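Apart from one protein chain that is not included, each protein chain of the complex appears where it belongs.
Take a look at chain A:
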Amino acid sequence: MEEMIKLKINGMPVEVKKGTKILQAAQMLHIDIPHLCYHPDQRVKARCRICSVEVIGKKRLLAACATECWDGMEVFTDTKVVRDTQRGILQLIMADHEENCLTCPRNGNCVLQQLCSRFNVLRPNLTHVSEAIPVKTTNPSLVHDPEKCVKCGRCIRVCKDVQGIEAIGFAGRSTGLKVTTPYGEEFNKTDCVLCGQCTVVCPVGALVEKDDTNRVLEAVFNPHKVVIVQTAPSVRVALGDAFGLPDGSIVTKKMVSALRMIGFDKVFDTNYGADLTITEEAEELIDRLKNNKKMPMTTSCCPAWVNFMEKHYPDEIAHLSSTKSPMSIFSAVAKTQYAKQENIAPENIFSVAIMPCIAKKYEAKRPELGRGGIADTDAVITTRGLIKLIKYIGIDFCNLPESEFDNPMGESTGAGAIFGATGGVMEAALRTAYEWMTGGKPMPTLEYLPVRGFDGIKEAQVEIAGHTLKIAVVHTLKNAAFIMDKIRSGQCEYDFIEVMACPGGCVGGGGQPVTTTFAVTKKRMKALYMIDRNSKLRKSHENPYLKKLYAEFLEKPGSEKAHQLLHTHYHAREKEFDFSK
């Protein structure tokens, strides 16, 4: 039996488990103690101090996020001294905050804005002290505007504790304290892999993605462009959150309607690209196994993971599957086969990808992922960007009619859908590889549970046609580094490893709504598995348009033509500043 503790908050009794903090105890009474640096998925930092509350018997206020309840504790969250303190801290933060809310990317979903509104801060009573600091923008994904920073440290925590990268940290002291890259270098020169997790946890507009929505609208309004859009699997299970639907709602068909209303000429599905990726990757795996090529093979669909390999394990990039990611495979087909079939000049196609990710913005700009100097993917916008577009159009999202993806690249299988969850690529690949290696026998159970779930590293052995395939599924780069160190030192027995940089996979991606937490991510994972279960086709290689593509154009998976169009290569990227030495 767990030890229970009785306390009172604002005179109301509540019973909590031993170890519960005041903040959570108050939540049980539906009291929301203001907080800023606190994040449910992170270690307590207790540095913003805005959750200070009064506890009887204590001379000073205590931080509700950090203080464990004790038996007989009496907490007050609503006294004058608490209000003066919380409001005072807010005023202190505001005085050092660039006030341009109207043109801020986080306008409308900024935690600081919400707190100011809650505390009815009408007029500044302190001298405005914020100083203009240069904004970092020289990479395609991430914008850092230090003048908006509230020094909560959430970004630093996620970068260090979840990703193990430590591309940003605190420097300086007193009013000179700042969140910065080492020596203030631009992100591309640091260890940063552009996963964007910092943009999800940032409570304000200090770390945000680079906006591409306005560029996309320009293209939509351009009469000479055929603007096609693809949507990643995990966008459809995250988008609804922003419109008040329960976390993890499946809103595929409303999303398709919304995209049409925004003005996209064709609404396609990245899941189609995912089916192609799987087919090629399964073939590549079999080829590597048969011909004793570089093992283990790792997936390469996650762009932050690819960046991570190029920057942090440049000597090991041969492990990465050469198959392009679903987004890039889709765009490659769109600008070649699809363009030909529809009789559109490829340069007149504007290919937009809606991704749960900001590293995809970088991937889209890779020169090797285009032809004739033109990128295959012209613009990437995040789930957050799509939310903005929907709000701009002014549609009542929840009451939209439902509609279907366009053909042919709107066709996909359940295997493509689960790509968005950690373990999903592995499961999808197994469904295809198993069948091919056994000469057509389907997996005994289509739903392969050992690779599902939120564990950081999952391992399994699959018996296929007398061969024991050793597999591992990894999410977060901290875990990935652990596996890569094993590979580098030769202590690794795996054949095939799936890696996704973000916690939970793309459903917890760096481009997802800022309300994303581990708990929300888990609900989105469930939703993806639900989509799979409800799909008529659940194996990538059964996708009809994919079959047609191979039959009419690419011959067969792994063919030379397929390699030309659907595969890529990687570059070892020297770190310009290597602090590990």
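Quick notes
By our rule, a residue touches a chain if its C-beta (ideal position, glycine included) is under 8 Å from a C-beta of that chain, and two chains touch if they have at least 3 such contacts; residues count from 1.
Everything that follows uses one rule, which is that contacts and distances are computed from a predicted model.
This complex has a chain not shown, and the name its UniProt record holds, of "ABC transport system ATP-binding protein", "NADH-quinone oxidoreductase subunit F", "4-hydroxyphenylacetate decarboxylase small subunit" or "ABC transporter permease subunit", is "NADH-quinone oxidoreductase subunit F". Only one of A:T103, A:N120 or A:T175 touches the absent chain when the whole complex is considered: A:T175.
Considering A:G88, A:G164, A:P182 or A:P346, the position touching the chain not shown turns out to be A:G88 (whole complex). Those residues of chain A that touch the chain absent from the view are 44-50, 52, 60-61, 63, 66, 68, 81, 84-85, 88-89, 92-93, 95-96, 125-127, 129, 150-151, 153, 170, 172-177.
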